[in-house]
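Omission of a single protein chain aside, the complex is shown with its protein chains in their original locations.
Letters A and B name the chains as they come in the text, with residue numbers starting at 1 for each one.
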Amino acid sequence: MKKTTFFSLFILIGTMLVLSACSDKPSKPKTLKLNGAGATFPYVIYSKWFDVYHKKTGIEFNYQSIGSGGGVRQVIAGTVDFGASDAPMKDSELKQVKDKLGKEIIHIPTVMGAVVVAYNLKSVGNGLKLTPGILSDIYLGKIKKWNNSKIKSVNKDKKLPNEKITVVHRSDGSGTTNIFTDYLTKVSSNWKEKVGVGKSVDWPVGLGGKGNEGVAGLVKQLDGTIGYVELAYAVQNKLNYAILQNKAGYFVKASFNSVSAAAEGSLATLPYDLRVSITNADGKDSYPISGFTWLLVYNKMENKQKKEALVNFLNWALTKGETYAEGLYYAPLPEKVIELSKKKIALIK
Amino acid sequence: MEEYNSTKYKWRIRKSNIAVMFAVLSALLVLIPLFLILFYTVQQGISSINWDFFTQMPKPVGETGGGMANALVGSAILVLLGSALGIPVGVMSGIYLSEESDSFLPKSIRFLVEVLNGTPSIVIGIVAYITFVVPMKSFSALSGGIALGIIMIPLITRTTEEMVRLVPSTVREASFGLGIPKWKTTLHVILPAAMKGMLTGIILSIARAAGETAPLLFTALGNRFWSTNLDQPIASITVFIYDYAKAPFDDWNRQAWAASLVLIVFVTTLNVIFKIISRKRK
Partner (left out) sequence: MVLKKLFSKTEEKFFHSNTLQNNERHLGDYIFHNVTRLFAFFVLGLMLVMFLELFIESLPSINKFGLSFITSSEWNPVKDKYGALPFIFGTVYSSILALMIALPLSIGVAVFLTEVAPTWLEQPVSILVELLAAIPSIVYGLFGIFVLAPFLKNVVEPFLQTHFGFLPFFKGSFYGFGMLSAALILSIMILPIITSISRDVMKAIPDSLREGAYALGATKWETIKIVLISSRSGVLGATLLGFGRAIGETMAVTMVIGNRPEISLSLFDAGHTMASVLANEFTEATSSLYVSSLMEIGLLFFLITIIINSIARLIVNNVTKKYGKIA
């Protein structure tokens, strides 16, 4: 009797060992490993980049999408080799890095994206139009039903159901939220007063989902929902997303052309440190909720091997990497921004 | 005889039947979620279980297939690290508690062990983050393992104490009678005798640690690549499930179910082993 119990234990431990031995083959001696964490907004393209770059060079960039807030926090704490965020770091945060680690943070834009307002309404299907006023009223909880007269007035061809609007937002600190609330703050004084802009805000209404994937998941699952997600997530999930009215008054659908148009509109005012918001941009083709996403890197790195790997990767990403962007529904950076970014990369020591 | 047929008696009988019915019904009702969970996990997960699932690495978004070899090994490493901390501390403090008389100190330690058992694992994760991740400037397998180890301690301490106490005092006395010192008696006579019972505690605590997610979120973090380095972030089955469950990609959801299936099979197996061992003891 005793024998059988011990025997089964040995078998269990044995299989575990065999299993781990079996799958031991992917490990190579002395692979260089860099850890990064942050934004979920660019997760799709980053995971593609890191996968391709790993196959090419054998260097592992482990990227965990824990949210832009998390990316900034971990960069401040120095627990990662690089961070990522869709919201530029604040001056106070940059100061914290300087005080704690004696380093500076360089913002490297990687791609641009659009935050789309995804919705799930079976009776409407594709092509719902929204104005900035309607959108902010929905998120303020003032418009509660889909057949509200304001929504009707811009969607005369649609059958809007007498259904409650379920608002979905992010529950975690997020750059996507930052871009979205930055936009709402620019277009609605009411929003500016009551809520404001931030990576996480005090939402007047709605359900929280964790990550772009969490919000997309909720919208996908529940009828009558509306939620903001990054374009790639909406497309991957076959979610419908609204056509938004931009600053010039035109209704524009999110696409990399309309995002690039928004960037073109802001190029003239691009600051030296590349921290800039391009929401609610001028121009009749500009998609209004667009933004850069940045990798946050230190200006000084102790490990020279890691430094070299990171610099090489960044240069690769800004040239070769950009070609993957459109296929994954990100807008590639304009030439001028790439140029400026490369100058920044040269500052890493 | 008349009295037995009175309405009052009938009512009493009826009430009794209702109560018994309620008991039977609640037993049935409780088993429904268990079967539902097992059913869905198998139904949703089985299609993604294949050899690749155990031996391949995760694929980037948009490419189907791939596996969770790194998460399996990561979980094994984390649990091993946890055991390296939890088993010695648990066993030793269990021995201490069993040999002390009921004075204030051992009593309060015993109580603290119980309290530690009820401490939410996420709090332990936060403490591990402050203590190890921030000073070491890196998320790491080590910090995750330590968090798991702390979670394992109470169960092991408690079972060790109980099992050592169960060894008949005659055994102890016989050993003393042969002139063997107390510590050798404990190590070489008492512990082997209590070994099987202690194993059950260790098995249960391993099952518990393997299923923990919350403390790993801030410590082991996660890793899309192969990693066995203790000072680097490491993947684990549970965090893998969490990430893949939230994702809006059907293929990832399926893999989350598959990983759950693997986890459930593993945990249930350990529990069944526990049941077999502990029943034989009785």
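As a convention for this text, a residue touches a chain if its C-beta (ideal position, glycine included) is under 8 Å from a C-beta of that chain, and two chains touch if they have at least 3 such contacts.
These numbers were taken from a predicted model, which means no experiment stands behind them.
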| item | value |
| --- | --- |
| Left-out chain, listing which of the shown chains it touches | A, B |
| Contact partner of the left-out chain, one of B:Ala84, B:Ile130 or B:Val171 | B:Ile130 |
| Hidden partner chain, residues of chain B it touches | 12-13, 15-16, 18-20, 22-27, 29-31, 33-34, 36-37, 40-41, 44, 88-89, 92-93, 95-97, 99, 106, 108-109, 111-124, 126-127, 129-131, 150, 153, 157, 162, 178-184, 186-189, 192, 195, 207, 210-214, 217-218, 238, 241-242, 245-246, 253, 256-257, 260, 263-264, 267-268, 271, 275 |
| Interface with the undisplayed chain - residues on chain A | 2-3, 6, 37, 66-67, 69-70, 72-74, 76, 92-93, 96, 164, 166, 171-174, 195-203, 206-210, 217-218, 221-222 |
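Just so it is clear, only the chains that are shown with their structure count from here on.
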| item | value |
| --- | --- |
| Distance from chain B to chain A - Cα centre to Cα centre, in angstrom | 36 |
| Complex contact set, residues of chain A against chain B | 1-2, 5, 8-9, 12, 16, 19-20, 22-23, 26-27, 33, 35, 37, 43-44, 47-48, 50-51, 54, 60, 62-64, 66, 77-80, 209-211, 213-214, 216-217, 220, 233, 236-237, 328 |
| Contacting residues of chain B [partner chain A, same complex] | 54-55, 57, 59-62, 69-70, 72-73, 76, 133-134, 137-139, 196, 199, 221-229, 232-233, 246-249, 269-270, 273, 276-277, 280 |
